[in-house]
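Accompanying notes for the structure given below.
Note that this complex is displayed minus one protein chain, with the remaining chains in position.
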Amino acid sequence: MNSEANRLLFVVDIAGTLVFAVEGATAAMRANLDLLGLMVLAFATALGGGIIRDVLIGDTPPASLRDWRYSAVAFTGAAVVFFLHAFVQGVPGTLILVLDAAGLALFAIAGTQKALVFGMHPFVSMLLGTITGVGGGTVRDVLLAQVPGVLRADVYATAALAGSAVMIACCKLRMPRAWAAVIGGLVCFSLRVISVWRHWNLPRVIGG
Amino acid sequence: MNSEANRLLFVVDIAGTLVFAVEGATAAMRANLDLLGLMVLAFATALGGGIIRDVLIGDTPPASLRDWRYSAVAFTGAAVVFFLHAFVQGVPGTLILVLDAAGLALFAIAGTQKALVFGMHPFVSMLLGTITGVGGGTVRDVLLAQVPGVLRADVYATAALAGSAVMIACCKLRMPRAWAAVIGGLVCFSLRVISVWRHWNLPRVIGG
Partner (left out) sequence: MNSEANRLLFVVDIAGTLVFAVEGATAAMRANLDLLGLMVLAFATALGGGIIRDVLIGDTPPASLRDWRYSAVAFTGAAVVFFLHAFVQGVPGTLILVLDAAGLALFAIAGTQKALVFGMHPFVSMLLGTITGVGGGTVRDVLLAQVPGVLRADVYATAALAGSAVMIACCKLRMPRAWAAVIGGLVCFSLRVISVWRHWNLPRVIGG
């Protein structure tokens, strides 16, 4: 990959980290936590998924701890929520949904890609991609002593899983990795946005 | 070990994974989670203990992620509960208790054995065996925002601890490893089953 593409990827990655950090800090603010609580939840939400993936594939220290800029961006997200909360609360819900769906797609695809590079089986890579996408939000909810939202509602982890699966299917069809990633990411993003728009939900056991 | 014995061990291991996965998915169903929630809790319950053990002893990626069949079996457990829940709910409680005790014994002994192979101190191997047995259920309960059942009630982790301790004592007495494993496993299994049957509980601090 040329350095131009690498730089683009880094910028996109940092943008996703910032979006997730702002969401984590907002959840902390709603739970009436103090400034440190905002920082911790921003960090956990933004970096938790990637850290779990890296620990599981044995790439330690995790990438987001090898480069101090990731933690710095996570804390920037907390600071934005703390000092500009009136502004953050004014952001339209639709924009947050779109940004979050983009972050989810990005993290899921990047996680799948990294797991493949580390020689994991495609099926396991799909799971690790999903964990990368939803792991941070899960850690955040566990720290807030709540059942993780991804287990409970809408098509969220499912979108990540579908995007990863499509990416891996495209790779199996001998498509170039970059194309596979873009198609997988678009599937995850669209599925997430459409599912909110159309109120899709996964089936449950009736009377379970 | 000859390949015949290896194959038997693999089959037993897969059977234990399936039992724990069904239990995890059943807990998810009771908490009114959707299909994805069932999959996640089946995965966490069945593979969580072994994954924690492998991360702690530094054997990453964890064994259950190196072989895609473990995840596949976990999801099969979730599918069984989802599509055949009427059937699963009809399984007698006694059978579930016996299968679960067998899974617990198997996981605890396998965990102790692996920790010893990786050169951990016998005392720490005993702890890691117990974590292998009860770790998955603990992760499941944390994800359901509940105090883990193993901390709260009956002789469960204690049975795993006792089985591991007996296995290690047998090894110290220069018994062959396979015999030590069988004796330790029987102690764990019997202690668990008898403790439920006789309503045994560990002591608590009175008025604490």
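Just so it is clear, A and B label the chains in written order, and each chain counts residues from 1 on its own.
Just so we're on the same page, contacts are C-beta pairs under 8 Å (C-beta built on N, C-alpha and C of every residue); 3 or more make two chains touch, one makes a residue touch a chain.
Please read these numbers as outputs of a predicted model, since none were measured by experiment.
K.L.:
Among A:143, A:162, A:187 or A:202, which residue is in contact with the omitted chain in the full complex?
P.N.:
Once the missing chain is taken into account, the touching residue is A:143.
K.L.:
Per the definition of touch given earlier, which of B:7, B:30 or B:152 contacts the omitted chain?
P.N.:
If we include the chain that is not displayed, B:152 is the one touching it.
K.L.:
Of A:41, A:102, A:180 or A:205, which one is in contact with the hidden chain?
P.N.:
Result: among the candidates, A:41 touches the missing chain.
K.L.:
Using the touch rule from the top, list residues of subunit B that touch the missing partner.
P.N.:
55-58, 60, 118, 120-121, 123-124, 127-128, 138, 142, 145-148, 150-153, 157-158, 161, 201-205, 208
K.L.:
List every residue of subunit A that touches the chain not included in the displayed model.
P.N.:
28-38, 40-41, 43, 51, 55, 60-62, 65-68, 71-72, 81-82, 85, 142-145
By our rule, only the chains that are shown with their structure count from here on.
K.L.:
Counting in whole Å, what is the centre-to-centre distance of subunit A and subunit B, each centre being its mean C-alpha position?
P.N.:
Roughly 30 Å, centre to centre.
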